[in-house]
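Following this message is one structure expressed as structure tokens.
As you look at this complex, bear in mind that one protein chain is not there, while each of the others sits in place.
When the chains are written out, they are named A and B in that same order, and each has its own residue count from 1.
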Amino acid sequence: MNFTASQIADLVSGTVEGNNNAEVNRLSKIEEGEKGSLSFLANPKYTPYLYTTDATITLVRDSFVAEKEFKTTLIRVEDPYDAFSKLLEHYNEIQQHYSSGIAHTAIVSQEAIIAASAFIGDYTQVGVKTTVEDQVMIQPNVYVGNNVFIGANTKIHSGARILDGTIIGKDCVIHSNAVIGADGFGWAPNANGSYDKVPQTGNVTIGDHVDVGANTTIDRATLGATKIGNGVKLDNLIQIGHNVEIGDHTVIAAQTGIAGSTKIGTHCQIGGQVGIGGHLTIGNRVGIQAKSGILKNIKDDGKVMGYPAFDYTAFNKAYVHFRNLHTHISDLNSLKKKLDHE
Amino acid sequence: MNFTASQIADLVSGTVEGNNNAEVNRLSKIEEGEKGSLSFLANPKYTPYLYTTDATITLVRDSFVAEKEFKTTLIRVEDPYDAFSKLLEHYNEIQQHYSSGIAHTAIVSQEAIIAASAFIGDYTQVGVKTTVEDQVMIQPNVYVGNNVFIGANTKIHSGARILDGTIIGKDCVIHSNAVIGADGFGWAPNANGSYDKVPQTGNVTIGDHVDVGANTTIDRATLGATKIGNGVKLDNLIQIGHNVEIGDHTVIAAQTGIAGSTKIGTHCQIGGQVGIGGHLTIGNRVGIQAKSGILKNIKDDGKVMGYPAFDYTAFNKAYVHFRNLHTHISDLNSLKKKLDHE
Partner (left out) sequence: MNFTASQIADLVSGTVEGNNNAEVNRLSKIEEGEKGSLSFLANPKYTPYLYTTDATITLVRDSFVAEKEFKTTLIRVEDPYDAFSKLLEHYNEIQQHYSSGIAHTAIVSQEAIIAASAFIGDYTQVGVKTTVEDQVMIQPNVYVGNNVFIGANTKIHSGARILDGTIIGKDCVIHSNAVIGADGFGWAPNANGSYDKVPQTGNVTIGDHVDVGANTTIDRATLGATKIGNGVKLDNLIQIGHNVEIGDHTVIAAQTGIAGSTKIGTHCQIGGQVGIGGHLTIGNRVGIQAKSGILKNIKDDGKVMGYPAFDYTAFNKAYVHFRNLHTHISDLNSLKKKLDHE
């Protein structure tokens, strides 16, 4: 879909300087601008790119004064970054296909309750006693089990597996190939040196405005629920063990794993590839550096790093010495020699 | 499905104290008991919850003497935890739908051999010369390739990919979106600075009573087989490289990776996010702490930690000093100064 410079100026309350009929159909960074793309110039250090960019249209600040020639059509706005963000959102909305209805090849239980405005894609299955609310979009090739609840406006991407009993709130996004509600990893050693399965009968509950990344796994509880709070954002390839609880608005980067029964507070920021042991309590607003290994509880506002992790500043101080350990040990050995000779 | 207090008392050889007709339809922890749930009180430290729980029925020890009022109906048994576990198993069996037959939309090769008691779900495919034994349950949206063997009672969850030549024993569970039998990562650098593929022609063999977690990947061997022994339990998001061999009853936690051709003994316990290098030999009954990186062979009964890993106790001793390295180095510097001034 093409937009003209005048149409865009209308959308962002700007004024065109150049060709009112210049057309664009995609967005780009100014340094990667091409014919047909729209860019922006917010940070002055990118100004040189304005004179060379092939972007057809560029958003600039009202006060911008050019010092050289350029080819791009300008749209002057108060705040180019804000205007660009607004266009990004607009663009994204247009990209979405607000289809509704149930695809001919979808297999939906007669005992499922599907809102008329929901969309269910090809080769997707929806089980017995499952509820799918308004505007929910379930892409093709998804498996939704029995007794599942999916709140309004939630989007589930192709290949996700939403297993029996899972409850998902409103406005969530579950990305492709995520698995929600598989059995937790519970094994009781027996007298023969092998393991008996501890039955996993609980479920997973997910709040509103939650994102679950591609190929991320969230296990069902042994008893009760594995709980993901409102506004939680989980990146790709994360493992959430059985009976874990994650507080509201906590953000977790890719490939982190949280072992069973650990409770994490609200507003935490957890880096990628972090490992958190089982049965721990992590407070609110805790920061955990990428790749840390957590073996102990962490208090509110704690900031940790290391394997095993401890205070962030203390870790970095110790690590500086670690890097120079060879020098320090040489010093130590010189002292020993000196004293032995006295 | 609802059960009355008398029905449950029969199942667990207990005696009802309260309402014989009280009905429950799910299990809960005592501290999370709700109307309609059944709980248990085994550990005395949870006794206070008995007086406040909303659970409709609670299992208690024969000898239990209440010190306050309570609402829940009691069922007295010899061992409440055992009785509860028995109910968990019973509950789980009921939850399972012992369907059999091949779904109308499943695509099964005419050259596949499928037991009459097996179940094959919608949109699942089963390839040429594949054998599926008695009571096997293959959920919807699964891909089973050619020349695969799936032993009796094994369950394969939605989205799993069981690629050509894979052999799976009896009583296994393959969780959703696991990939078994993809090509190993074998590349031979060539004269141009790029890589030629080393053909991967082997397969994966899996013993009996094995669990493979959601989104776990087990690569086929270059030649011969990648071998997973009997009773092995693999958690989610694990990577098993080509030609790896894992001994019986070894348990591995989530996100661990094992590089090609490494052999792991029996009865090992390997934590989460562990990395094990290629072509190593890990003995029997070895314990590897979470997040360790293994670059050397480990003897029977070894217990290691660290990156690179060494003896568990030695690592912890060294790490205590690492945490205090700043103090130690200050001491060292003071000594230097002192000696220089003498």
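Operating definition for what follows: a residue touches a chain if its C-beta (ideal position, glycine included) is under 8 Å from a C-beta of that chain, and two chains touch if they have at least 3 such contacts.
Since the structure is predicted, the reported quantities are computational estimates derived from the model, not experimental observations.
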Exercise. Any idea which of B:Arg76, B:Arg161, B:His175 or B:His267 touches the chain not displayed?
Worked result: B:Arg161
Exercise. Per the definition of touch given earlier, which of B:Glu23, B:Asp54, B:Asp82 or B:Asp183 contacts the omitted chain?
Worked result: B:Asp183
Seminar exercise, completed: Answer key for A:Ile113, A:Val128, A:Ala152 or A:Ala290 versus the chain not shown reads A:Ala290
Seminar exercise, completed: Where chain B meets the left-out chain, the residues are 107, 123, 125, 141, 143, 159, 161, 163-164, 177, 179, 182-183, 185, 187, 193-195, 197, 199, 201, 215, 217, 219, 223-224, 237, 239, 241, 255, 257, 259, 273, 275, 277, 293, 307-308, 310, 314, 317-318, 321-322, 328, 331-332, 335, 338-339
Exercise. So that we can see where the missing chain sits, which residues of chain A does it touch?
Worked result: 26-29, 32, 85, 88-89, 91-92, 95, 105, 122-123, 139-141, 157-159, 173, 175-177, 209, 211, 213-215, 231, 233, 235-237, 248-249, 251, 253-255, 267, 272-273, 290-291, 307, 319, 322-326, 328-329, 332, 335-336, 339
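The rule is short, and it goes like this: only the chains that are shown with their structure count from here on.
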Exercise. So, what's the distance in Å between the C-alpha centres of chain B and chain A?
Worked result: 25
